[in-house]
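The other protein chains are all here in position, but one chain of the complex has been omitted.
So, chain A:
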Amino acid sequence: MSAQKKRNFQIEAFKHRVVVDPKYAEKTWTILEHAIREIYNHNASGLSFEELYRNAYNMVLHKFGEKLYSGLVRTMTYHLMEISKSIEAAQGELFLEELNRKWAEHNKALQMIRDILMYMDRTFIPSTHKTPVHELGLNLWRDVVIHSSKTQSRLLDTLLELVLRERNGDVINRGLMRNIIKMLMDLGSYVYQEDFEKHFLEVSADFYRCESQEFIESCDCGNYLKKAERRLNEEMERVSHYLDAKSEAKITSVVEKEMIESHMNRLVHMESSGLVNMLVDDKYEDLGRMYNLFRRVQNGLVIVRDVMTAYIRDTGKHLVTDPERLRDPVDFVQRLLDMKDKYDKIISLAFNNDKTFQNALNSSFEYFINLNARSPEFISLFVDDKLRKGLRGVSEEDVEVVLDKVMMLFRYLQEKDVFEKYYKQHLAKRLLSGKTVSDDAERSLIVKLKTECGYQFTSKLEGMFTDMKTSQDTMHGFYTAVGPQLGDSPTLTVQVLTTGSWPTQPSVTCNLPAEIMWVCEKFKSYYLGTHTGRRLSWQTNMGTADLKTTFGKGQKHELNVSTYQMCVLMLFNNADQLTYKEIEQATDIPATELKRCLQSLACVKGKNVLRKEPMSKDIVEDDTFFFNDKFTSKFFKVKIGTVVAQRESEPENLETRQRVEEDRKPQIEAAIVRIMKSRRVLDHNNIVAEVTKQLQARFLPNPVVIKKRIESLIEREFLERDKTDRKLYRYLA
């Protein structure tokens, strides 16, 4: 044996016999074509996937991809045309079902075909930029079946008709609809939109335009809105069941436009059932519905808000200018509060606590409350009423609620300084007559005012409380020190008021009875003994007295009267009858006050401890007064005092106004000086704006008054006008 030569084995590629059989391609294609046919004829079970795949693979490999592809196109087109005809032939109801069925079959077929031709799909097609098999199948379906002249319009019409039927209350086959719509979506969003959605929206618009017109003629606002809401919900449900989700926004927009936007004004202003009626009748549900529907539409809420605002302003204006209402300040304010409560509730329950509505409500209140110049006075009177009796027995939390509501009204006031003036007056009366329901409530309100307006606003008010407390201590000291000396003299209670803190009163004359005078002097010397350098003056128009009185038949009563009344009554200890003139001379009380005093003693039923001749209602100089022996009353204690806060008469009101205006002048000047000191040079309009801004927490300054103050300051050489620009002012240091 010869030595075997080592040889490198070369493994050569297994070479097929190159078959350059021109008929090869043709043969292979025929196989595939046959397969496709079988697939379409539902005979796929007899086919061998592996063999077909290999055939397709070979074709592509041997560069017959083009033939394969074009063959595919041809074959598929042919089959689809057959399918198309059968669909076209379907009658009535069966049309959609047939379409649906054929579509499902086509999809299955397509999948198989794609699997078979996968190699081509992955190699030949990308490199030649041809449409992939699956997509090709869809496109052909679209072009041949869906866009066939008969089917295209028929399909659309059928779908739209079904929608219409459903809108009219019929039940339709939603599953079928869903499949068909899905088919269109699968064919491409362009197809869905062009072949269906576009028309669907148009037709829906027409439908709702008609329907809304019909409804609006026949329904009231509330019912119309119910129907609109129902339709809207319906459409949304429709979309979720068988349309493309992206259609929801579009169809709801159509409904909103046709049913709501087109009829917004008419709905809101509808007679007897529109927005205003809903507000008046507190129709929370209807209002809520309106809010929810209108907010979907541009400017929808604007209209609602504007109409509401106009109505509130109008009602408010009537409320504050109605002469009937102005007679009872407490009722006036209560109505304002009730109105606010009503709208707060509406905004909270129906308008989703919408801030813009809250703001509109606030600005409306601010507008009309300030239309009545007496609002500040009335609000103070309301508070006075509550603190004197209204809040008796009310729990602490409820008191806070009422006070907070009062603060809310207070915030709306433009002339807060006027309120301050009245509040001070009324508080003084409450404190001095001891008629406040709860000290805590009083203090609580002061704290709230302080938080709102700053320390300056309330410092004087707090001073009043301090005075009351100090006076108690003073009285205690007085009786301890001087008590024994006083013997049987009348029991005196003095409140010492610091002049600056209390409302200014003009000093009045009044001759006190001797026994009163005596004990008053004792107090005065005691007080001045412990407080040197002070001056005391008796405020006879603010005091009260309790008189133990015995009448004709021995009936005893305790009369609670004002100081003036006491002076008058004490005269009758020494006389049974007195003329007006005699009384006037003896007491030295000013005429208007005296007349009021005598009227309350002689002309009021149940309180007539004096008798007047003649029996007329008014007091005249020739009247004569008698002690009324025959006076009777159920009560032992009879209140005749007149120191209760009440709404000012016109002349008093005018006087207070004037005082307020006077008080404002120095405040305006101080503001001007402050501003000019820091800015040095400033033009007229800016000064006015700045001054207004600085003072707006207290009142709204009148630009003319500001100008007058500037002129006054120029004259007093605090400011000068610029030589060249007349509008400019300069601060003179």
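By our rule, a residue touches a chain if its C-beta (ideal position, glycine included) is under 8 Å from a C-beta of that chain, and two chains touch if they have at least 3 such contacts; residues count from 1.
The working rule: contacts and distances are computed from a predicted model.
Per the UniProt record, the chain missing from the shown structure is "Defective in cullin neddylation protein", taken from the list "Mitotic checkpoint protein BUB3.1", "Defective in cullin neddylation protein", "Molybdenum cofactor synthesis 2" or "AP complex subunit sigma".
Checked against the full complex, the one of A:514, A:704 or A:733 touching the unshown chain is A:704.
Contacts to the hidden chain, counted on chain A, fall at residues 683-685, 704, 707-708, 711, 714-715, 721, 726-727.
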